[in-house]
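All protein chains but one are shown at their positions in the complex.
And then subunit A:
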Amino acid sequence: QVQLVVPMAVVFGPGSVPGDLPRPLPFRDVQEMEISVNCERPPCLSLPRPLLMGGLADAALHPLQDTTLGSLTVYVVPETSSLLPQGINVYVGKHRSALVRAVGSLAALQARLREVTQVMSFTAASIAAALSDRVPDGRLSPDARRDLKSSLGYEITFSLLNPDPKSHTVDWDIEGAVNRYVKPVLDKLSLVANFSVDSQILYYAVLGVTPRYDKESSSFLLSAHSLPHVINPVEARLGSSAASLYPVLNFLLYVPERSHSPLYIQDKDGAPVSTNAFHSPRWGGIMVYNVEAPASPQASFPLHVDVDMARVMEVFLAQLRLLFGLSREEVPPEFLLEGPGNEGLADWELDHLLWAHTVENIATVSTTLTSLAQLLDKIGNIVIKDDVASEVYRAVASVQSAVTKLSLGHLHAAFQASKEAVTSSERAFFDPSLLHLLYFPDDQKFAIYIPLFLPMAVPILLSLAKIVRETRMRKKEPTKMD
């Protein structure tokens, strides 16, 4: 049982206080929602989710405060206020605060606030997705397993694929683009994990699929169902998994050969995708960059191509957000979300990630420690070294502190504790001294001792049987003799 708490402060503007708000203020309320994630194998987490509400009597709107991780501030404006455009009831800002249009009753306000927390913190679906390894299939939507697993770090690799260096000489200013566009996002995400970025250029790397020529648009098309076959042949050349401990995210920019230009990607309905890119969950994304054919037929080959990094990075950053599970699609229609700006994601989206990762870490730790306990039960004479034992204790203590902090609403501390717990439990579980094969199973011991003891035991057993028989006969004899 894990409790996730979202501390929320509600500030009422003048004329926006609901009629039935009980006086005296300040007023605290706790709303609970139970999310049970139905699972068959232990451990099973069910998550009641309390919401705290505190009303402040001060009528003036405070300037936007810098709220701590995980908490929210909601400003309620009067119903007739013109701050929010027509038809929009909630405006969600960049930094963990929202403007909500007032409603008449407290219950309706509470319902609206619950919607706000669902958008800005977490939903039952997102928590279930984080625990997707422990929930049996069928109950989850098809998008549920898409997000990257929680890890201590990620390695991002940008690759430029040029299958035809004779026709195209492609130049890309990847270092500048990474510094300008990617670094702000990764700096924001540095709370979640360590990121390392590198780039490479691959020549003579072809996609595994031959595109079809379409006469109407006089272009080549890659249909949606052939896209899964594109990645495998390319991945053999990427070769980055040998040298890194962390999961790798690959972003490929493919410049098609002159004989296959221009190349467009088709979606399921047959229409060309506007960004000409697709991504694969937990792997990365591929974008096709078409080079215009030269105007004059006597142009000298190879053509020099300067990649427009702004366009490319837009697509890659959007794919990065999708890979992490930060999509803005499940928002109710009366919500208006502020754009994240240069940093690529809003503070509350970072909170989304942290909630999901913390819960996933806690679940991983409990699974690891349970498997370790099962292993110890199976092999009776396994020797646990002192440092393994201390890692296990540390993992348990960290998990407990993470759970307590989650119930208090301190998201940052809970996340750090859960990270420590994962590190300790992995270190304890993967210790080389715990190898199953190091210890003799019991049947091998039998195999060694039986050839020695069985021939010795046979005469003993036979004579024992004889003794038993004789005593029985002797007992009968006195009665017989009579």
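By our rule, a residue touches a chain if its C-beta (ideal position, glycine included) is under 8 Å from a C-beta of that chain, and two chains touch if they have at least 3 such contacts; residues count from 1.
Basically, contacts and distances are computed from a predicted model.
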Among "Fibronectin type III and SPRY domain containing 2", "Anaphase-promoting complex subunit 5", "Serine/threonine-protein phosphatase with EF-hands" or "Phosphatidylinositol glycan anchor biosynthesis class T", the UniProt name of the subunit that does not appear here: "Phosphatidylinositol glycan anchor biosynthesis class T"
Contacting the left-out chain in the complete assembly, out of A:Pro165, A:Gly208, A:Pro247 or A:Pro272: A:Pro165
Among A:Ala124, A:Leu152 or A:Leu202, residue touching the chain not depicted: A:Leu202
Among A:Pro78, A:Gly93, A:Pro184 or A:Pro302, residue touching the chain not depicted: A:Pro302
Where the unshown chain meets subunit A, residue by residue: 157, 159, 165-166, 196, 198-204, 237-240, 242-244, 302, 448, 451-452, 455-456, 458-460, 463, 466
